[in-house]
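Notes to accompany the following structure.
Of the protein chains in this complex, all but one are displayed in their positions.
The first chain written gets the first letter, and so on, giving A, B, C, D, E and F; residue counts start at 1 in each chain.
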């Protein structure tokens, strides 16, 4: 059984872990989730944009939540 | 007669079941619904993106509700 | 004279009836309206997507209201 | 001088009258305005979609307000 | 010096005057401003749509504010 | 050190000055900022649209804030 009761709980469990993020406009990013809020505003460290021709280092980044389509924590 | 009185009740009945989700931008996903909130933010496990050339495993995922067009529970 | 005073009243009168729904992105659906809320989130049973080359069975479905353009109840 | 003080007053004066509606995505509709609310959600009877190659009968319809660009009451 | 302190004051000064309106989707309109509210919902009389090949009479019209890009009062 | 503490303070310091505005849909405008509110609704006088083939006089104008991408005050 799951102990997750609300979508935000999954984000809470993913703090300090490397997550995959899909953004509107066909962007994808990867990075270590440091913080989030209820709008799905996110901060990541060691972030990189993932494109068809490789990835682009971004370092630390704040992402505005309304661009987020989905967030995947790493497989456990 | 239906005992469903509000749209969210159908989501509640679909917890722990495999649902089909259509997202804006012609994306489709399938996965086991673990949690949701009133914005239709969703978490899924065993999730996969379904495309024209097969599906793509995502594992656990949180979907931001404003990308959701519709959610279908499995046939009973 | 009409006894309908607010747009939501028409939805209320359409419960348990087969409605036609137009969605953004040129989608059309048909199904039996089971529930709705003030955002026009809807649940349907026996739902089908209607396309140019025929229809696609969806069964039970929850539709997020902000994708809805219009809803037509059946002719009386 | 006008006795109309707020935009919604014009809608109120147009109840039970045939109005022309322009929607996003280049759609146009005509029908008898039965009800409205502050979001510009509307219900119409005897509604029809107006296209370049003629019109398409819709009967009774509820239109979600955020698709509405403008509403014109009939000339007096 | 200007005595206008808030954007809505300029609309108030433009009541009963012919204004030019730019809407999303490259639409332009002209008409006499009769009323407005804080969402920039507007009503116009003697309104016309202005296109590249001439103008199109609309008479009285209510415009939903979130389609408005800008409103210009007539030169004084 | 900066004495600006909130983004709106910069708008306040720009009143009665000529600002450059970028709008969605690749529009640019210039004019003297007369008023603003927290939604970034703006009024300008002596406004002009700036296009690739020259500029287009608009005179006085109210701009709906949700079309604004950025506002630049003049260099000091």
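By our rule, a residue touches a chain if its C-beta (ideal position, glycine included) is under 8 Å from a C-beta of that chain, and two chains touch if they have at least 3 such contacts.
Keep in mind that what you see is a predicted model, and the values were worked out from it rather than measured.
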item: Omitted chain - touching chains that are shown; value: A, F
item: Where the missing chain touches chain A, by residue; value: 16, 23, 25, 27, 34-37, 41-43, 45, 47, 58-64, 66-67
item: Residue ranges of chain F at the interface with the undisplayed chain; value: 1-2, 4-11, 24, 40, 65-66, 68-73, 75-76
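We take it that only the chains that are shown with their structure count from here on.
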Chain B omitted: connectivity of the other chains: A | C, D, E, F
item: Lowest number of touching-chain links that must be crossed from chain C to chain F; value: 3
item: Interface numbering overlap (same over half, different under half) for chain A and chain B; value: different
item: Centre-of-Cα separation between chain F and chain E, whole angstrom; value: 19
item: Computed distance of Cα centres, chain D from chain B, in Å; value: 34
item: Multi-chain contact sites of chain B, meaning residues that touch two or more partners; value: 66
